[in-house]
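Missing here: one protein chain of the complex. Every other protein chain is in place.
A and B label the chains in the order they appear, each numbered from 1.
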Amino acid sequence: MDVLAVLNLGEFAQIFSKMGMFPVFDLAYYIVSILYLKYEPGSVEVSRRSPVASWLCAMLYCFGSYILADVMLGGCPIDYFQHNSHILLASAVWYLIFYCPLNLFYKCVAFLPVKLVLVALKEVVRTRKIAAGVHHAHHAYHHGFFIMIIMGYVKGSGVALMSNFEQLLRGIWRPDTNEILNMSFPTKASLYGAILFTLQEAQWLPVAKSTLILAFTLFMATSKVVMTARHSHGSPFALIESWVCYVLFGSALAGSEEDHHHPPAVPATPVKTKEELGEGARRRKVKKAE
Amino acid sequence: MDVLAVLNLGEFAQIFSKMGMFPVFDLAYYIVSILYLKYEPGSVEVSRRSPVASWLCAMLYCFGSYILADVMLGGCPIDYFQHNSHILLASAVWYLIFYCPLNLFYKCVAFLPVKLVLVALKEVVRTRKIAAGVHHAHHAYHHGFFIMIIMGYVKGSGVALMSNFEQLLRGIWRPDTNEILNMSFPTKASLYGAILFTLQEAQWLPVAKSTLILAFTLFMATSKVVMTARHSHGSPFALIESWVCYVLFGSALAGSEEDHHHPPAVPATPVKTKEELGEGARRRKVKKAE
Partner (left out) sequence: MDVLAVLNLGEFAQIFSKMGMFPVFDLAYYIVSILYLKYEPGSVEVSRRSPVASWLCAMLYCFGSYILADVMLGGCPIDYFQHNSHILLASAVWYLIFYCPLNLFYKCVAFLPVKLVLVALKEVVRTRKIAAGVHHAHHAYHHGFFIMIIMGYVKGSGVALMSNFEQLLRGIWRPDTNEILNMSFPTKASLYGAILFTLQEAQWLPVAKSTLILAFTLFMATSKVVMTARHSHGSPFALIESWVCYVLFGSALAGSEEDHHHPPAVPATPVKTKEELGEGARRRKVKKAE
């Protein structure tokens, strides 16, 4: 990390990794998450039919990673709901996005330049969650490397890993697709990030944690901003993944693009995950739903 | 609460709120719960094919609220199964309702006058569970108002909140319906009750807890007895709910009656929940199943 030393970035990384997330970054996280919920087909109708179900889904989108992490460590799944201010903030965002007159709030935050900033801020929170998840697991299980990876993965992916059950809450059931079978970019990145942070925690990666947080945040924010701006859903990992998969598993790739030439036994519904749909398609859907 | 003071009801409420539930009230709770299980289409066949699955469903109907509450607080989900006498009593009720020669026990408890008494007794238990749930959550999280509401809600609603998974145990899967999307009267009342008891616990409601328990029990018992007697499934909350929903969410109502004019994206199957089906329809179903 000599380069960083030369640029005197070490201190900046240190400050950056200690920065509080509440309320600015968390607010961005809630807005982007509930925006993705509104993009989901049928979610607007659910918000009309049953505000309770809609609110619960919104809470899962915002706090799914905490719930899952608490479940994984055998804690109280609704433990995070003791933070009344976080819940109230997320509830306010949910209310504004779904019920604001003239759909004003939604139009503001879905405006591309605003959204790009929010998306970047969300990735800051995601990275911090992965690091915290790995650290927490390391505290509980000093040599439980698999547990550390799982906890980081779960904290980074959040609601995506339980999307089947979140959909069930809205009356939708799509068993042929789940986030583990068709990993989207953020889920994959969370997995790789969790592995990196675990290596760092186990001191097999000669990098300071604050530096790793800074670097990973920059990578995630850049990737997501570029992908959102270009309405793309290609993964930056595609090339290296296809090579590793070919060497290790003898298959072209676990990704969706290279999947066409496999005779799929499991019906390979190319259901794009919520974070991979182009903006255009999304807007049309949401407009139609209203 | 001057009226109560004048009528000298305060002391009565105190005594009522300390009254033991086991075995009389609990017995009524088990009988009514397993009666509703027998009303479920297919449950009689399951009791013939797999007594183990049928017994497990019966236990979920009787102890679902304890299981869910333990899950929510990160405890041992089968903790309540240490009370052997409760389990044995519920198992005896299950055996008598499903396998009694000539269906004698079922005919006795499903006889309307008997059933009305049992339904009233069941609501006594439900109210106590809501109060206990809120109190327990308050003990664990002093300012966790959301947790208190969730715990009271879960304790009052019981198996209804996990009906999808209870049905799965019997080989049935109806993703388009769940208790959160289409709340039945007891579930809604549990939610409102949980909010009331939370307000009381937070001392924002100037009422003694025992008085609230008495009043809520009276309301619940009266409502359920009237609804059962009239085979009705209208909700006493319909009017105020439609007004609140109109003001807050701009929609007519989250209820089913006013739902027709929405173009439903989620297939709005008007599946009546078990507690809302008229008696006539129920009896016919059960008879046919036998």
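We adopt the following convention: a contact is a pair of C-beta atoms (placed from the backbone, for glycine too) under 8 Å apart; a residue touches a chain by one contact, two chains touch by 3 or more.
Everything numeric here is computed off the predicted structure, so don't read it as measured data.
Only one residue from B:33, B:47 or B:235 touches the chain missing from this view: B:47.
If you put the hidden chain back, the residue from A:12, A:141 or A:237 that touches it is A:141.
Within the complete assembly, A:180 is the residue of A:180, A:226 or A:239 that touches the hidden chain.
Among A:103, A:164 or A:223, only A:164 touches the chain that is left out of the view. By the touch criterion stated above, the residues of chain A touching the omitted chain are 71-74, 140-141, 143-147, 150, 164, 173, 175-178, 180-183, 191, 245, 248-251, 254, 259, 262-268. Listed here are the chain B residues that touch the chain not shown: 41-42, 44-53, 56, 70, 74-79, 81-82, 84, 87, 98-99, 101, 168-173, 289.
Keep in mind that, in the parts below, only the chains that are shown with their structure count from here on.
In whole angstrom, the spacing between the mean C-alpha positions of chain A and chain B is 36.
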